[in-house]
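Reading through the structure tokens given below for one structure.
For this view, one protein chain was removed and the others were kept in their places.
Letters A, B and C mark the chains as written, and numbering starts fresh at 1 in each.
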Amino acid sequence: MHTLPQQLANGLFLGSMYGLIAIGYTMVYGIVQLINFAHGEIFMTGAFGALAVYTNLPSSMSIWAALPLMLVGGAIVSVLIAVGAERFAYRPLRNAPRLAPLITAIGLSLALQQAVFNWYPHATAGKHFPQLPGGPFHIGSVDVQSGDLFLLGAAIVCMIALGVFVRSSRTGRAMQATAQDPDTAKLMGVDTNRIIIIAFAIGGLFAAVAGVAYGLKYGQVKYDIGFQAGLKAFTAAVLGGIGNIYGAMLGGLVLGIAEACATAYIANVPGMEQFGGGAWAQVWAFVLLIVVLLVRPQGLLGERVADRA
Amino acid sequence: MRHRSLLILTSVLATGALTLTACGSRSDDSKKGGDNSSGGSKTTVVIGVDAPLTGANSATGLGIQYGVQIAVDDANAKNLVPGVTFKVKALDDKAQPATGQTNATALVQESDVIAAVGPLNSGVAQSMQQVFESAKMVEISPSNTNPALTQGKDWATGTKTRPFTTYFRTATTDANQGNFAADYAVNTLKKKSAFVVDDKQTYGAGLAGIFQGKFKSLGGKIAGTDHVNTGDTDFSALVTKIKNSHADMVYYGGQYDESELVTKQLKAAGVHIPLMGGDGMYSDTYIKTAGQAAEGDLATSVGVPVETLPAAKTFIDTYKSKGYPGDYGTYGGYSYDAATAIIKAVKTVMDANGGKLPSDARAKLVDAVQKTDFDGIAGHVSFDQYGDTTNKQLTVYQVKGGKWTAVKTGVYNG
Amino acid sequence: MTDLPIAAAEEAVAATATHGNRRTAPFIPLPLTAARATTLAGAVITIASTFMSWTYTTDFPGDLTVSGYPGGLQIMTLIGAILTGVVALGTFGLTGLRWLTPSRTNNGVLLLALATLGTTWYTVIDIAAKLGGLANLDPGGFVAFIGALVLFAGALALPLDRHPEEPADAEYYELGRAEGISAVVRGYAWLREARLHHSELRVPDARKLNRWLQRLVIVVVYALGLKILTFGLATDYSDIFIGYLIVLAVGVWGLSAGGLLKQFQQLTQHNKKFSSTVGVLTAIAYPFAQNNELWANLGASVLIVGTVALGLNIVVGLTGLLDLGYVAFLGVGAYTAALVSGSPFSIWSGTQFPFWAAALAGMGAACVFGVLIGAPTLRLRGDYLAIVTLGFGEIFRIIVRNLDGVSGPKVTNGPNGIAQIPDLSIFGYNLGDTHSVGSFTLGRFANYYLLMLVITIIVVLVFTRAADSRIGRSWIAIREDETAATAMGINGFRVKLVAFALGASLAGLAGTVFAHVTNSVVPDPYVFSGSVPPNSAFLLAAVVLGGMGTVSGPILGAALLYVIPQKLSFLSQYELFAFGIALILIMRFRPEGIIPNRRRQLEFHEDETPAPGNRPMGDDTVPATTAGA
């Protein structure tokens, strides 16, 4: 079991990416009770936005100088798409039965994925994404890549910033109010439409950061990375208690670590030899979700539904 | 008043109906006229193509379509079969069995279509075989590698039975490649312990299974096995496992989409052992994406290196100069050979029938294709009693200086 | 806070106080006679144009160079123009043709004129675009172009029943800053003005007709429907198919505006048994009407997908549960059938169940999985079911891929799937062989089409019976308001579980046929979204497009989603993109689907119902119903 620290670290990095994406699901859900199914694709377009910026920068530029610009580029693309989707696709359906926006979201997700597939030059196969130099770093018995460090750092910074924003700012308070009771929030003078837009924008921003981190970590991006990542992040959001931002991050970490450990150790369990490894990791992640929902239906950090009154 | 308007209605409807029938006849007229004007007394024979032309696998699928197209163009230009103009009808199966079956039905329905090339995926082939068999129509796949398609379900135990007489393939089965790779790994590279990974697809799982068996029988040790899912990108858990297994090589059964990430993450974690794979990995994209990490990695591929075959070079030049989309590298050559086999068979059938296409040309073509024997651009083309290619030429390539370089060419026997 | 549009608001309120928004008036102010004359003249010119040559070269699909009789897309224009002309004559009061617009509204004429205009202009523009420039148009093309325009303009000048969303002088809150550009505001206002209104048609009761005449009408309409369907399938080119679609869709809309469809509905409802029998007979006639295996294959596929969509409709449409992994149940059924089919690749290759047993096994297995997935999650909120079913849909594929004896127990033969599934044989009738029935031949796919038809009928019966039963009412109650339903003593969990399990079983049943039709089962098709059915997104879209909670909706939706992409080959790689965009647009503009469930339609459009209401506030005002809930 001396690989355990390494596997935990693997899961931690993977999980913080899930968590970053899950924030978008959970914030939007918390405020409008909408599963923004297209969020995975917003993550993907963020990565491609950053890549487009990088491709157009002079090749002599160092990756460290380019990185902030890439983040900005990815964020602009993701946020614009997220906000545009809210304004033009979801808002007209706000009072429709909940299936309507969900179908819209599925449509949007397909359209975004196919748009990149068809019109981003040569995006049909994996597109090369720049990687951070340096590494691997050895911390105890654990190897860490520089991309992983960026990912972890970004996740920590984003989480703290978001926590401070939601807790202490006036808008953050209005956001919580809208999530808890939108009608009454309006009575306080909160422009709930604006709050919803902000929630989508923050989700988009975090997805873009996750997109850039993804590119840096794996060195390539592809038009279809959004679906898998989105599914995992959505699972993470539910696992952590949908609507709760800390829950989203926790759910992401739990999921990432569970997958890493399932790949590595399930096969060592007597009688389970055939059910281990990468091929079954997703199945175990799913089983974990079911078990958590059975034991704690509101998710790890979720509030009891009754509290929402 | 009442009568008059009824009369109007009736006449209007009658006119409508008449015009409908009239136009029906016209479109037939124009079709015939078109054929006459373009071909004179020539007969048009259509070769169907079924491959994924859109979606994720489209690059490879388009390579099949245009491989056939070039073969047909060459045949028409050289007037290979006098009195016959060949045409291609390409249908998109989107890598879906049901769609492939619909396409097969469509091809069978069209009387001009004499035989078909395709599909790309073994899973799709399973749904098409029966349709072609019922219609006695030849189907040659340039890429299916699942041995069961030609040798029946018990091929592994040596009990081979051919399920469909109309199905042939110019690609070799996984069996040859996997064995050849294992032989090279043990005997040339002197590897002792391999970690085997596959992507749980027909091709990848088959290849990995055969490699594993052969590697063990040659005295190697399997340090571990694992399976991944297509579309996965994070292999860090797998890499840690490989690192911990102290294997001295990794064998990967699958496509470059995943293996390029595996090798990259492997080397980044400081595990500098070569990764070996099959022809699904033998692509420039692999090197481009994996970059420095690909150095020293190996891939087997069927046939001899392209540089040694002038015909293949011409093919690639034509493909590039015409600006066809898609990836000719993987199966373009086999597709060319498959189409050529059909064209040559058409000639045989016609020669036997006094220079004319017989009414049961499709059925006669099955025998003619079975007796195919010529040198194609990817090696010698002929089929054994199961419909498999007899071309067992294989080459091992290695990434050296950012390019695939042939390191061993040979024939696997046994 | 000084920028509130106070003055305009006052006016708006004043305006509503005095009069409602519905009116019957022309858009283009013309005397009635002139408008009628223009309409008829437009129809005549357009009809005449189709007998001329439209273009110089034969390169355009359908060959439009011939003078003397129409061809290709010209036929579409011709049909559109004749229909418009005849219906217009009827609406104008010509005895003998009046029955064509029972409601006496001119809206039908306008929409038919729109259909003609659409298909004609599409053709002309397509010619110019394909062949490079207007120079390729023959005079006939220009005549058609102008004739259709005259026709449409004439129809616009007729008194139309309209229901603008807002009073004429309303101010548009959502335009906000665009108010500076008066053209935008005027255009927007005009578009809102153009909202036709014919939802409350008053038509003479068709049930007063002679009973035998009623039945004759039903038979003729169904036969015509079959003819129209086969005609559309037989179109050779995407271009012609698009023209066909325009005429068909807008034309049917026009006829329904005229009230014909409503009368037909009255007839079918009055003769329920008879019309469903004729419907079934028409469906049986389909493979006989054409001797083409490709179409039979298409028909069988549509029926499979449609039946699965109908099963999903129980879960989604009736009970309101989100199932994003429904395709997995189809897969369970298909794999079960494959395992007991006697295929040499099955682990029980010796076992060959008769079809009825295989079908039951497939249903049973799917039902078990439905309960396994449903039981832990159906107690939770709906969204949790969505994620769990989505996850299940994904891992189903992974699991069957793994069960190959290498990475799991040997059950499904892993990625290679189970191939060489033998054809079904029912009472000695081998569905794989070609059979002669009278002077017709039925090929393999025609056989499967007929088998599938039987299954579809069974599923339709199950669906309607269930929907009308006590449990069906409980489902609808749960969908509408779970809390209230529970308070009324409905055991929400059990009722939902029954719906979920029943839906799963029906998908499993369709899966058993699916396995035999495609000869093999492999893991790959069972994905969430893809360009080809079956996949979960496609099934969901079929249900929603067709109309949730209805019987014919999902089947129609599946047929459209299946056939249209096949015919529009030029979309090829943009097909999925177009599918995505189409989903968004459908949800935006017709969320209740093509065949709306009446209750659902109210629900979707309730914010528009408060009758003489203006929309007084900004977007963010919650309609009374939701806010009060």
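Please note the rule applied: a residue touches a chain if its C-beta (ideal position, glycine included) is under 8 Å from a C-beta of that chain, and two chains touch if they have at least 3 such contacts.
Following the convention adopted for this analysis, contacts and distances are computed from a predicted model.
Missing chain, UniProt protein name, picked from "ABC transporter ATP-binding protein", "cytochrome-c oxidase", "Multisubunit sodium/proton antiporter, MrpD subunit" or "Acyl-CoA dehydrogenase": "ABC transporter ATP-binding protein". Of A:65, A:139, A:156 or A:188, it is A:188 that touches the chain left out of the display.
Across the entire complex, the residue among A:12, A:51, A:77 or A:174 in touch with the chain not shown is A:174.
Residue positions on subunit A in contact with the hidden chain: 170, 173-174, 176-177, 180-181, 183-192, 303, 307, 309, in rising order.
Methods note: only the chains that are shown with their structure count from here on.
Contacts between chains leave no pair untouched here, as each chain touches all the others.
When every chain is represented by the mean of its C-alpha atoms, the one lying closest to the mean of all protein C-alpha atoms is C. Of the two interfaces, A-C and A-B, the higher number of touching C-beta pairs belongs to A-C.
With touch defined as above, residues shared between interfaces to two or more other chains in subunit C number as follows: 398, 401-402, 407, 573, 576. Contact of a single residue of subunit B with at least two other chains is seen at positions 58, 200, 227, 229.
Those residues of subunit C that touch subunit B in the shared complex are 50, 58, 62-63, 66, 69-72, 74-75, 78-79, 82, 85-86, 89, 94-97, 236, 292-294, 297-298, 301, 344-345, 349, 398, 401-402, 404, 406-407, 414-417, 419-420, 432, 444-445, 514, 517-520, 522, 524-525, 530-534, 572-573, 575-576. On the subunit B side of its complex with subunit C, the touching residues are 1-6, 8-9, 12, 15-16, 19-20, 22-23, 26-27, 30, 34, 53-55, 58, 92, 94-99, 101-102, 105-106, 108-109, 121-123, 126-127, 129-130, 134, 146, 148-149, 152-153, 163, 200-202, 204-206, 209, 227, 229. Interface residues of subunit C facing subunit A in the complex, by the touch rule stated above, are 316, 320, 322, 376-377, 379-384, 386-388, 390-392, 394-395, 398-399, 401-402, 407-409, 528-529, 537, 540-541, 544, 548, 573-574, 576-577, 579-584, 586-588, 591, 600, 603-604, 607, 619-620, 622-623, 626-627.
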